[in-house]
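Only one protein chain is missing from this complex, and each of the others stays in its spot.
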């Protein structure tokens, strides 16, 4: 019953602390509000422990990391862990630079994340870097397709099991697994890739879903992925002539704003493997 | 004649220096342009004195403060004070962390603000922290309502008098006082709370209104509050099926863009107490 997960967000209004990049931060804040959560942003090391203490979850996104925000990530993460809060990692650009890879791997080692969300390339980087992969896993393809689906599911399950958290690999086909079962999700549209930050937005929203649904975190993570993809589908139907990616961005957040459990339940397209 | 205040902004194009958070900064810049002002952003300590010198007002917003931007706030604030510029403080999150509370209180102590704009909780934090409250004032409620209106007005007047500046407390009912009289404003819509940064936007716009109306600052602050709320009302009328908070954000800025003194004068809903 994935639909329940968003209703729970709306009824509990989870407060999510985001240490995130300055490129997409406004959209992350607005989609958190759209889904029924409440965002707060802070990345100063001297500020983050107090801020995270009043929240229910922490969303760490390394998109435009710097030495200051990296320190803030570890301090906030340890504080949030100690308080039993939800922790989510979005390893933006892991694999693209040594600093990003090292930071993401070290965050995985020192903190206990409830969920990690990224594209297949980022998650593979984490798998290799953190020793959570096995030989064959490193051969996982660059994109999840119907052709390599079985192997991709195996990889995501293995990663989740070894990392001890929910792994959400998003792309044309999305995979969300806790190590035992895997949601294979086919919501979304390719045009979403022409908007900056749909992944960042999903991570923020997923953190809210996890906070609001502590008893069924896997379902909550899958529900967030379905909600994002479904919002992309609904928004596309509202697109008018002459509109493009900037308006599409707004229409997606708008679609989340208007989504309830019934709409999500009906529109979610997934199988459990 | 609150309407005149926005006409003055359009005819004088006040340049406002903003040291503000990276979450809502783009919307702050666009609403400043929409109302007829001109924005410039800078938060590097070595840069802010030069930048603020060419402006007419300084808007300090502590939303995503860090050690560097805090230093910039004090340096820019002292420079702007020395030049007789308008100074406005938006104490975002005061009360939510020690760093935010301490920074806001210290800014109030060291700088002479023309106006402080925040929600009731932030202003109460400042009142307690800066010793501008008296015993009973700390009992002010968490939200300004018709039921506690008299007490809330008393609190805001007292705060303004003791702080020596205009106090603008915004929420379902907005209160703007210079310590002697208090505008009670009932413009706006509850859905504005589902957009990140309507408060930040108002603070930026209020700074422009103050710069453009040096002889009637209280009216200017009240006019900015009415303009923001009225824009929220006008924007809501333009909302179409399927639209939500992302589009609403744009429509509010659009409504400010299309607002003139006549529209503001006619749409402002307030009483003076």
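For the reader, a short list of remarks on this structure follows.
Per-chain residue numbering starts at 1, and chain names A and B are given in the order in which the chains are listed.
In the analysis below, contacts are C-beta pairs under 8 Å (C-beta built on N, C-alpha and C of every residue); 3 or more make two chains touch, one makes a residue touch a chain.
The structure presented is a predicted model; accordingly, all values stated were derived computationally and were not measured.
From the set B:46, B:110, B:147 or B:260, the residue in touch with the chain omitted from the display is B:46, counting the whole complex. Note on the undisplayed chain: of the listed residues A:38, A:196 or A:258, the one touching it is A:196.
The missing chain lies against chain A, touching residues 21-24, 26-27, 63-67, 93, 96-100, 194-197, 242-247, 249-250. Mapped onto chain B, the interface with the missing chain covers residues 22, 25-27, 29-30, 33-34, 39-44, 46-47, 50-51, 54, 68, 234, 238, 249-258.
The definition used in the following text is that only the chains that are shown with their structure count from here on.
Centre-to-centre, using mean CA coordinates, chain A is 34 Å away from chain B.
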